[in-house]
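Every protein chain but one is kept in place in this view of the complex.
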Amino acid sequence: MSPAVRLPGLAPLFLALTVAVLGVLIVLPLGVVFQQALSQGLGAYLEPLKEPDALAAIRLTLLVAAISVPLNAVFGVAAAWAIAKFEFKGKSLLVTFIDLPFSMSPVVSGLVWVLLFGAQGWFGEWLREHDIKIIFATSGLVLATVLVTLPFVARELIPLMQDQGSDEEAAALTLGAGGWTTFWRVTLPNIRWALLYGVLLCNARAMGEFGAVSVVSGSVRGLTTTLPLHVEVLYNDYEFVGAFAAASILAGLGLVTLVLKTILEWRHSGELSARRRH
Amino acid sequence: MTIAAVAGPPKVRRRWKQPSILPGFGLAMGWTLTYLGLLLVLPLAALILRPWELGLDGVWATLTEPRVLSALRLSFGAAAAAALANVPLGLLVAWTLTRYEFPGRRVLDAFVDLPFALPTAVAGIALTAIYAPTGTLGEPLAALGIRTAYNPIGVFIALVFIGLPFVVRTVQPVLEDMDAEVEEAALTLGATHLQRFWRVVLPGLAPALLSGFSLAFARAVGEYGSVIFIAGNMPLKSEIAPLLIVIKLEQYDYAGAAAVGLAMLVISFGALLAVNALQVFLARRGRA
Partner (left out) sequence: MNFRPVDDTDRAAGQALALDIRGVSKAFGRFPALSDVSLQARDKEFLALLGPSGSGKTTLLRVLAGLEKPDAGEVRFGGEDFLALPVRKRRVGMVFQHYALFRHMTVAQNIAFGLTVRKGSERPPKAEIAERVRQLLSLVQLEGLEKRYPSQLSGGQRQRVALARALAIEPRLLLLDEPFGALDAQVRRELRRWLRELHERTGVTTVFVTHDQEEALDLADRVAILKDGQLVQLGTPNEVYEHPANPFVFDFLGAACRMAGVVAGERLRIGSWETAAPAGAPQGAVEVFFRPDEVAFAPADGPGLLAEVRAVAARGPDVRIECQVQGQLLELQTHGSILPPGVTAGQPVRIQPLRPQVYSA
């Protein structure tokens, strides 16, 4: 709490304005999702969720996340190890590169895969000849999701590991530990909460990704629609209750993510990268 | 000999890396570069090279199509306007959360991150439901003659929603770390509260505000899911650039889509570089 000087009279005004801004801008949309989903009663809410297409969408979303998140987690750890524990030229270039997907439009992140593997992509011919489908198939969804969520884990780990330095690892080596032992017993425990935090954010984005997967999926109902795409399909077909019902699951995911994220920030702020500590 | 083996495989003669006793550099770096190469460099290469199929004129023609131009104008314009709007809004929220104690402060603080955690499509349909002429806020506003959906205003609102956390989260830590004594000194020297804010606090916050602005802007420019439902998507009026890319892909105009995508990337970068330069300039002044 900053002890800085405060304006006594204005407190209630600031408070009211802030609550208004946050309320209207942020909380209201959340509320609307559930309100619309339940607007026709509980029965009408649950029906669309039991449809095979909806279930297939949920399964696909989980599958894509289950592949993309661990891949990016391993990448994040490897990249953070190389960047934080060693000195080499070109480090900031590497970090800029890793951050790149963060500034790319998700549609562009999907576009690039179409440019590579689509019917008229660089490898389009080759894929057709070998009867492999990437675009309009699960692997395309995975590629798009991996690209969009690439930086998430790395961004949490790199500054933290840089802050932590290499003294403990050096000490472990002088005590006779080998490389992997040092990593497992000394480094990993020091980064576990930041890793969890990064995985949490990565997962939220992976499951909720829309733009990139929309481009690569072709949106074939029941086959290549993830849950966010399913929401769009239903919405465009004017099945509003169904769309909001599916959206409510994703909103629930968002809330859970928010809660877990906040818990991590409150309980383990010392072990997250500095800018996460409030 | 053994130490070199521990430090990793032999590197290029030129010593671009300092020798180190920690093992695993080769493995970690190798994996990192391979991963980035396959998943980032290769796709980006496709994006950068593909437009030129059309030749220089072709690319120019594509980018100067009225529809494309209008879409780019909308995407960048609305993003800039939204990010700009987020500066005072974000400052207000950050200020209240940092400098006042009240019940529920922590909960409110946690909610700031919701746009970040909520899937974009969900935000998209929710915002549309609110601001459509039949919606909770859309209805009263329409009665006043203000249409807030299916037009650029709708796009603007969605982008403000998306960008708010960026500004708040960049300003908060700076506000928290601010030295109270400096402000107290200003007051003892006779400044009014307004002067204290304007001449002491705000300049200190300028870099963070700028940073928040550029993050919000970068995110808003490429935003798709939150915007596509509320936008209206009418060519030349309320079509965002990412949508144009999707449309061109559906028409198998890969090169055209790549041209628009590349243009978006390049302009975003230009904007970010400009903001960065401004930040450096401000920082240098602050130090002197």
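The chains carry the letters A and B, assigned in the order they are written, with residues numbered from 1 in each.
Methods note: a contact is a pair of C-beta atoms (placed from the backbone, for glycine too) under 8 Å apart; a residue touches a chain by one contact, two chains touch by 3 or more.
All of these numbers come straight from a predicted model, not from anything done at the bench.
*Asks:* One chain isn't shown here. Among A:E51, A:D99 or A:E168, which residue touches it?
*Replies:* Final answer for the missing-chain contact: A:E168.
*Asks:* Which listed residue (A:S39, A:T181, A:N236 or A:S269) would be found touching the missing chain in the intact complex?
*Replies:* Touching the chain that is not displayed is residue A:T181.
*Asks:* What residues on subunit B make contact with the chain left out of this view?
*Replies:* 1-3, 6, 19, 21
*Asks:* Mind pulling the subunit A residues that touch the left-out chain?
*Replies:* 167-168, 170-178, 181, 185-186, 189-190
Keep this in mind: only the chains that are shown with their structure count from here on.
*Asks:* Which integer distance in Å separates the CA centroid of subunit A from that of subunit B?
*Replies:* Once rounded, the distance between the two centres reads 16 Å.
*Asks:* Along subunit B, where are the residues that touch subunit A in the complex?
*Replies:* Within the complex, subunit B contacts subunit A at residues 6, 16-18, 20-25, 27-29, 31-32, 35-36, 39-40, 42-44, 46-47, 50, 89, 92-93, 95-102, 106, 108-115, 117-127, 129-130, 136-137, 160-161, 164, 169, 172-173, 175-176, 178, 180, 183-184, 187, 193, 196, 218, 221-225, 229, 241-243, 245-246, 249, 252, 254, 257-258, 261, 264-265, 268-269, 272.
*Asks:* Write out the stretch or stretches of subunit A touching subunit B in their complex.
*Replies:* Residues 1-7, 11, 14-15, 17-19, 21-22, 24-30, 32-33, 36, 74-75, 78-79, 81-82, 85-90, 94, 97-98, 100-108, 111-116, 118-122, 143, 146-147, 150, 166, 169-170, 173, 178-179, 182-183, 201, 204, 207-211, 214-215, 228-229, 231-232, 235, 243-244, 247, 250-251, 253-255, 257-259, 261-262, 266, 275, 277-278 of subunit A touch subunit B in their complex.
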